[in-house]
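Sending over a structure as structure tokens; questions will come in a sec.
Excluded from the complex is one protein chain; the other protein chains are retained at their positions.
Take a look at subunit A:
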Amino acid sequence: MTVTLSANEAADAPEENRAARYAGLTAEGWFRILAPTLIGVLALVGWEAVVRINEIPPYLLPGPLEVWRALIREWPSLSVSLLVTLQITFAALFVAATLGLLLSVLFAQSRIIEMSLFPYAVILQVTPVVAIAPLIIIWVDDIRLALLICAWIVAFFPILSNTTLGLNSADQNLTDLFRLYRASRWQVLRRLRLPTAMPYFLAGLRISGGLALIGAIVAEFVAGTGGRASGLAYRILEAGYQLQIPKMFAALVLVSLTGIAIFLAMSLISHLALRHWHESALKDRR
């Protein structure tokens, strides 16, 4: 007498969506890329047309082609600044992710620690970084370190609060199961609470990626008004002073593209980490 699977059960198993693919993407996948691209192209054409028809001078509003030329022309100085901003952003994000994760694990170990420290994390979050950036820049001699601290302050909280929530969201029955098998605190953390918190942590990381960039840019602005910076925000300030509006736009475009790239990178990390199991990564299954 052997136990076998019934056809009824096997038939009920969810199957992967077998929609036709064109060059690696489904029709819906292509639409998701092409539709926004079309809107973007239309907007750029419209912008160029408005600038040309009304003969708006470049120091008021440069057309997209002029911005593109400025981007090429100024690339040597802009690329150096982009690198500086990227370094600060990613260093801040890395520190925020590491510290956020460690601190949330600490919070998860004891309610007392969480209740004692969480309000201070909130204070750090609600204090506008513009307001404290001048202080930090004065106190910390190394300007890059000062900028990093500012970006970190902004990026830190979403990771901390999300991961703390995730660590406390373990399924009650699974928790009981671990208790039944007398799992140690460490086993519960490693095999149950951390995996449960993973999607929350990654969602926090996605928010923090953008925030780290904003924090870095804001801090650069503050530092830049004091003449001490070389990041993209400083290029924007500098171009503004010199009325090189196309260059200003070019720097702005780079900031936006960087933000988009960070968001896409974090989304990709999230998708790769969760693709096997989490609902958010399983949209193409029915």
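Please note the rule applied: contacts are C-beta pairs under 8 Å (C-beta built on N, C-alpha and C of every residue); 3 or more make two chains touch, one makes a residue touch a chain; residues count from 1.
Operating definition for what follows: contacts and distances are computed from a predicted model.
> Considering only the chain that is not displayed, what protein name does its UniProt record carry among "Membrane protein", "Succinate dehydrogenase / fumarate reductase iron-sulfur subunit", "Phenylalanine--tRNA ligase beta subunit" or "ABC transporter ATP-binding protein"?
Its UniProt record gives the name "ABC transporter ATP-binding protein".
> Quick one: say which of A:Val3, A:Ile72, A:Ile112 or A:Ala131 touches the chain that got left out.
A:Val3
> Write the list of subunit A residues that the hidden chain touches.
Within subunit A, the residues touching the omitted chain are 1-6, 8-14, 16, 171, 173-174, 176-183, 187, 191-192, 195, 198, 276-278, 282, 285.
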